[in-house]
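Just one protein chain is left out here, and the rest sit where they should.
Chain IDs A and B follow the sequence of writing; residue 1 opens each chain.
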Amino acid sequence: MSVIQLAVDGIVYGSIIVLGAVGLSLVYSIGDFPNFAHGDLMVAGAYGGLVANLGLTQIGLQPTSVFSPELLVTIVAGLAIGIVVAVATHYLVFKPLDSGPIALLITSFGVALIYRSLIWMGFGSSARSYNFPRSGPIGSIRDATGLAVTNRMLVIVLATAVVVTTLHFVLQYSMLGKKMRAAADNGDLARISGIRPRETVLTMWVGGGALAAMGGVFLGLHTLIRPLMGFDILLLIFAAVILGGIGSIYGAMLGGFAIGLAHEMTPVIPGVGSEYGAAVAFVIMIIILLVRPGGILGEETT
Amino acid sequence: MNVTIPKTDHELGSTSVVLLGLIVLLGLAILTGALTVSYATYLIALSGMYVLLALGLNVQWGYGGIINFAVVAFWGLGAYVAALATARTSPLGLEWHPLFALVVAIIFSVIAAILVGLPAIRLRADYLAIATLGFSEIFRLLVANETHITAGMAGLAGIPSVLEDLPFDTVTTNLLVVAVAGALVFLFLRRIHRSPWGRVMQIIKADEDLAESLGKNAFSFKMQTFVLGCVIMTIAGVYYAHFIGYVDPTDLDPLETFFVWVAVILGGSGSNRGAVVGAFILVAVLEGTRFLTDFSIFAALSTGPLRLLIVGVLIVLIMRFKPEGLYPPRDELIWPKSQTDTEGQS
Partner (left out) sequence: MTVLDIDQVDSGYGDLQILHDVSMHLEEDEIVCIIGPNGAGKSTAIKTIFGLVQPWTGAITLRGTEISGQMPEDIVRQGISYVPQTDNVFSTLTVEENLEIGGVTVSDESTEMIEKLYDRFPILEEKRSKKARTLSGGQRQILAFSRALMVDPDVLLIDEPSAGLAPSLVQDVFENVKQINSLGTSVLMVEQNARAGLNISDRGYVLAQGQVKYEDDAQAILENPEIGELYLGG
């Protein structure tokens, strides 16, 4: 396969990682703990989308392409589930805990197991897929460039671009976005300035849950929907967040694409096969942790 | 500073009550035919292995405050070195004596622990958690894919059982070996915990800056706890390979790491007897879920997710309602207050 084709695949996979990483980074910086349940939160979103998708099929709506209102319904249903699950977990588990980052970290792993087991119980362990026709590579793109790009890949990258751009404007120019950045930068000073943690923390879970769910739906769209896929992608998302610098939303975006590219382009390294895609990403992550824990876009830690 | 003498008799008393209770339950289960003898001995041997793992993690987390999310990798290192060095099916074709393999596994473990620990121990707790988990996954991927060395996903069968030379049957030997190993590690850890070394470790865990100002090299002490804990985990892995006779890369699932964490935090971080009790309860939970599906309300569920659910709920509940665990360490030097607080319990 050509290097450019690998890079294209990397951008697609990177888009999914970006969606997970931005949410995880939000929670890491404002909630102040690494949420090990974030991967399984994505899966919850993916299954939320699946329920809606199957429901549509049941009432006889048969999408002819992935570019369809059915996809929108699938995504929105996934988002709704992601948000509900994230916010409910906050109120039921994390908020009453009222403890330090390490206790939250360990608890979040318990939460991950709960999500995973409930999904597994509800949907079984076998892989599922969304009911959209699988089409081959888009002919015109293949003729022009020789690259295999499917409709699904196009949807994932375009939708991620829209989300990331919207997020940029919200964060940069809205007062809520500024408050979120302030709380992520310095939580104490944000409170001293009069920002209510309730508002930022709730926004963080809504935003984090929605982005995670979207990433989960796209992960399911890109490959298959499996109850255990959350953990596989979790460490890649951590790698992206750490590469970009914890708390830096833009860092998470950059880190997501970088890790996606590293994951898919591993075969370019002589003697290393695609089976080591994840390993290469983890090596990058560990190196960053050791030499520049603030991330490539983050501040030097003091 | 006020040094309090732990009430050894009382401690052992309550621990043995819990263990005795579990053993009585097990006995009843055999008598009523719910369990076969061989399954019961398997359970005890398995518990023994988790005791070793929990003790190893307790050294790191409980004594040193070091987060290690690579428990399964150091355990797997032991299991794989043992399997590769002794199994008939090993691609390396060494077929060493298991005791020799054990020594080699420990050496590898020390080297690996130093290589991981040297750069990583200095990291902030959350970074260390993520870094060790990353390391664990890299190890798993290597084992799964370097087929010419590790036999890959096919796994390694034909590992000789523990100390075949002893004049007992396999089951008895298994139990004996893990009981002796567990007891030795337990006594050793208790001894060093109460030694001057253990006191320094407690100060470091409570206040690293204070320890440094007393002229103690916190980093060196933490490295020692990390290596010690990893070696104990590796020993558990070596034992597992000989006990089960087969290993493959699916054994290296990071989930195992979190099972061991449950044992430690349930028992009480920093408490060895807590780690022991935690390990037994963990095995009761992991294996007990098998039988839950016999009851009609759980009949529709398969064991796998039910087990995950129970472990997950257990983690959340412990952290919320009993973060100090069932047996909070009481022989603390630093916090006389916490001493009196836990006085009434257990």
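Quick note on the criterion: a contact is a pair of C-beta atoms (placed from the backbone, for glycine too) under 8 Å apart; a residue touches a chain by one contact, two chains touch by 3 or more.
All of these numbers come straight from a predicted model, not from anything done at the bench.
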Chains in view that touch the one left out, judged over the entire complex: A
Touch with the omitted chain, as defined above, among A:Arg191, A:His222 or A:Arg292: A:Arg191
Sole residue of A:His90, A:Arg152, A:Arg181 or A:His263 that reaches the chain not shown, by the stated touch rule: A:Arg181
Absent-chain interface as seen on chain A, which is shown: 175, 178-179, 181-182, 185-186, 188-197, 247-248, 299
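Here, only the chains that are shown with their structure count from here on.
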Chain A and chain B: spacing of chain centres that average the CA atoms, whole Å: 33
Interfacial residue positions of chain B with respect to chain A in the complex: 67, 119-120, 123-127, 129-131, 133-135, 137-138, 141-142, 144-145, 254, 258, 261, 265, 301-302, 304-309, 311-316, 319-320, 323
In the complex, chain A residues that touch chain B: 33-34, 93, 96-97, 99, 101-103, 105-107, 109-114, 116-118, 120-121, 125, 231, 235, 238-239, 242, 273, 275-276, 278-279, 282-283, 285-286, 289-290, 293
